[in-house]
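A short write-up of the structure that comes next.
Only one protein chain is missing; all other protein chains are in place.
Think of it as A, B and C in the order they're written, each chain with its own count starting at 1.
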Amino acid sequence: MPKKIKLGILGGGGDSLIGVLHRVAAHINDNYEIVGAVFNADFEESLEFAKEIDVPTNRIYKDFETLVEEELKLPKDERIQVCSILTPNFLHFPMAKKLLQNGFHVICEKPMTTTYDEAKILQDTLMKAGTVFAVTHTYTGYPMVRQMREMIKEGALGKIYKVDAQYYQGWINTIIHDKEKRSSVWRLDPEKAGISSCMGDIGVHAFNMIEFTTGLQIKSLLCDFNYLYKDNQMDVDGTVLIRMDEHVKGVIRASQVATGEENGLAIAIYGEKGAFRWEQEKPNFLYKLSDTEPLQVYKPGHAYNSELSLDGTKLPPGHPEGIFDAMANIYLGAARAIRGERYNDGEFPTMLDGVRGLNFIESTVASHKQGNVWIDLD
Amino acid sequence: MPKKIKLGILGGGGDSLIGVLHRVAAHINDNYEIVGAVFNADFEESLEFAKEIDVPTNRIYKDFETLVEEELKLPKDERIQVCSILTPNFLHFPMAKKLLQNGFHVICEKPMTTTYDEAKILQDTLMKAGTVFAVTHTYTGYPMVRQMREMIKEGALGKIYKVDAQYYQGWINTIIHDKEKRSSVWRLDPEKAGISSCMGDIGVHAFNMIEFTTGLQIKSLLCDFNYLYKDNQMDVDGTVLIRMDEHVKGVIRASQVATGEENGLAIAIYGEKGAFRWEQEKPNFLYKLSDTEPLQVYKPGHAYNSELSLDGTKLPPGHPEGIFDAMANIYLGAARAIRGERYNDGEFPTMLDGVRGLNFIESTVASHKQGNVWIDLD
Amino acid sequence: MPKKIKLGILGGGGDSLIGVLHRVAAHINDNYEIVGAVFNADFEESLEFAKEIDVPTNRIYKDFETLVEEELKLPKDERIQVCSILTPNFLHFPMAKKLLQNGFHVICEKPMTTTYDEAKILQDTLMKAGTVFAVTHTYTGYPMVRQMREMIKEGALGKIYKVDAQYYQGWINTIIHDKEKRSSVWRLDPEKAGISSCMGDIGVHAFNMIEFTTGLQIKSLLCDFNYLYKDNQMDVDGTVLIRMDEHVKGVIRASQVATGEENGLAIAIYGEKGAFRWEQEKPNFLYKLSDTEPLQVYKPGHAYNSELSLDGTKLPPGHPEGIFDAMANIYLGAARAIRGERYNDGEFPTMLDGVRGLNFIESTVASHKQGNVWIDLD
Partner (left out) sequence: MPKKIKLGILGGGGDSLIGVLHRVAAHINDNYEIVGAVFNADFEESLEFAKEIDVPTNRIYKDFETLVEEELKLPKDERIQVCSILTPNFLHFPMAKKLLQNGFHVICEKPMTTTYDEAKILQDTLMKAGTVFAVTHTYTGYPMVRQMREMIKEGALGKIYKVDAQYYQGWINTIIHDKEKRSSVWRLDPEKAGISSCMGDIGVHAFNMIEFTTGLQIKSLLCDFNYLYKDNQMDVDGTVLIRMDEHVKGVIRASQVATGEENGLAIAIYGEKGAFRWEQEKPNFLYKLSDTEPLQVYKPGHAYNSELSLDGTKLPPGHPEGIFDAMANIYLGAARAIRGERYNDGEFPTMLDGVRGLNFIESTVASHKQGNVWIDLD
């Protein structure tokens, strides 16, 4: 296998959540190495952040233009191969366009651009560039979403008649019901946030999920938004009737005011021979429904899954992928201790836990062998 | 924040799952850098693997003794600070002991040693060494396990009267029911695998979980094993009655023949004022029971959680931590495309997905603004 | 408390499921006694069925008109007080009208009539009659649906902004995809089944559930049906955009082709201060969501529930109401044995089970008292 791919990062500095997500993802399969970046519009902050996460500072650039210019001067085998664009939405288009024109591969956060026109221009640019361009519709990376797609492709549902996708969140409640806040936040300012809030931010994921899993294209739609207040210009809730065909229909439901919903992405696909249901908050369970057979629950890592699904699973069945994070938390605690930083009791298991464990194991064997008697631990 | 900690790896090469888990975990919070290793007993394989995952080969050593010797020659700020021990169980003790005696920090897979006597010796060694020693009881790293511990510590359950912990798996079924296999596999050979199979491998996690979350110590136990076949010498199933106190009791149930169970670790803790229940396969849901109030479900990332729990959450509520892996799968697909390797349709969203998304978003706005009419997508 | 109410039954003979449901419900609280009926259009079958279920045959009438005529001749304290109308839909209106005009109370299956015009006429008739008229929107009888309504009324959600109700079934799949069947079945013949299949049969329950629980009225709607085939004239699937107010919106989703869905009625109500979710297939769990607090799960029978909810619960918490049926199955098995009919092993626990139980209990006490030793059962 070749060496790690040289990755540049645009945006995602400081506390940026999307920054964490991309960095972790880039490391997980040992495929990428961050070699350059413009983490922040402020050059000093960018450098500071690079030190924090131990990225060499010599290729932290003062702005995007400089990054492109300087990297092109480097010999090809040292140059950044691919850039991840994590900047505010309106910068996606100009950055992606310039990167493609200069032969870089691109991994771009969604929405890819702020308008459909820009999107089509980008598509033309890519045609000419012939490089790789990935949009991070993250949810298509779940093993069970991939399994759903592959089984549908192989005909598990027969002809599809109906789809129902939901993306419900409640987070904008803390803003929208306050007149002051809703008039000042950039998220609800069309100038800054683009044409749509709810549908542009999350509805589009539900849309993508439908087309990804079913292989069908949505041909037409009818939409009703809710702005909740007369003085608010951005949709915070919407329902979309969709048609794939005269007799193949469905609905996309999206909301940012669905109180108490966290990241409620869910999809149901109904076909002649069966149906699938999947929910993002319990991503390891894929439900296959039938009119005549018991419900089946597919889980990751089993030999019964498709190649595409298994390729996305790194651990045996029953280990939720979140176990990486559980282990990472223990490494984090140990790191603090090693550095002599303050850490709380409970951040990582100490040797005492190991000692107790052995005491336990030997006691169970003694109890059983002596005829199921009580044994005291030390 | 200081620079990354210099990490050495012992074992975990090739397809080792535990190797993947530790490397990913080490990267996730940008705290560690792998600088040296003995990935494999075979030096050539070790070197090969280092190239594969892009670890510099100059500090890949031919064996553990050489690693210690050579690293000690390096100046302190270049030297490996901490070693992760991922080797077969019987090597944990000698390696950990030597590392501690030479001033290294240690992160050690469980079981820490193969006997309680070794464990106590190691404890003495650590006393003198004064370094950091972590045992990877991974499950204590889950945000909701930490939340449980903290709430119990603050008195949420009042006095605890009963605990019930389970760790059920079914994987040994494929071996145990076959006379040939069960007599030849090292896992069921006491010489190679140690004193206990089921209790040593998984029961001990349940034990640790009880002591970690309740803060109580198990004082005595009574155990009954099942070997399933006369010719089998290792426990593959066992139930342990436990006592923390004359009137505080519980049970640990562990099995490797619980057919169809994958990684069924679960714990229930009952106290005077309430109870907690948690299951490893749905790690983001912590259930708080009460005799008089509605059941409450705690989830990660919320402000209502404790500091220890929040410290272990990297994303907002509703994003299962497995989302890192979903994103990582997309990065993996992109990496293959960038390298010009073979990849399957669906491994990452392409620009076409981005174009479709924008087409969708603009159509929803048009439909709504024109009075909820049908709009065709391109 | 007064004596049982005298109940007449129209329809519901033979294997009619709706007949079983109404009879069982009438008996459950010891409030009704069936004294007369026209179970079936065929008088002989009606008589036969009356004998089967042990209703006196002297007040089984040959048709509806005779029932009304003859009952009116009886003294008031012997006369049928209330009639349950379980006949085909088109008979609901004429029967209900005549019953009301003659001073009878009415319990009527839904849809109450086949047209809105009939419904308004019936409303006028009821005004004049001044009797009791109940429509069996069964789902409003669930304790947790009632709890949801009462808590909303008391302001638990604050102002409501969004509702989402679903009623998904898949049963019509066995008919709709077969050209022969779909052209011949009365369910899909507008002449016999009325104006709407999916929305008339199940969508209307979702509609009723919204108005019942929220106390809001739906003011306008926009609907899209799916007929699935050009030669089919009845909706088998539909999505309805609804508005309670300019800024209070929602959606009703109903389907009879949602493959594998059984009786998937579900409702979600989102308000300023919280939200509720409830699913008919797990009717004992009412979920209360919040943006800032842990999710709460309300269950029937607890003191924290409202009077209206508690009034509908007959057993302590944790006993699903279906336990009546479990017990009824045991009574059924015993009945067969008592009558000397054929019955299967397992239909009811025999004395042997009782004997074993006592053997078990005494052995547990002996084992504990003798210091946790093994005791053999007989």
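Everything below uses one rule, namely that a residue touches a chain if its C-beta (ideal position, glycine included) is under 8 Å from a C-beta of that chain, and two chains touch if they have at least 3 such contacts.
Only a predicted model underlies this, so the values are computations on that prediction, with no experimental measurement involved.
Of the options C:I172, C:L188, C:I218 or C:V248, the residue whose C-beta touches the omitted chain is C:I218.
Summary of contacts with the chain left out: across C:A37, C:L157, C:I172 or C:V204, the touching residue is C:V204. Remark: the omitted chain is touched by one listed residue; of B:A258, B:L315 or B:I338 this is B:A258. If you put the missing chain back, the residues of subunit A touching it would be 222, 241, 288, 292-299, 302-304, 372. Along subunit B, the points of touch with the absent chain fall at residues 157, 161-162, 164, 170-171, 173-174, 177, 222, 224, 226-229, 237, 239, 241, 247, 249, 251, 253, 255, 257-261, 268, 270-275, 288-291, 295, 372, 374.
In this section, only the chains that are shown with their structure count from here on.
Each chain gets one centre point, the mean of its Cα atoms, and the points for subunit A and subunit C are 43 Å apart. Mean C-alpha position of subunit A lies 22 Å from that of subunit B.
Contacts with at least two other chains are made by residues 222, 241, 288, 295, 372 of subunit C.
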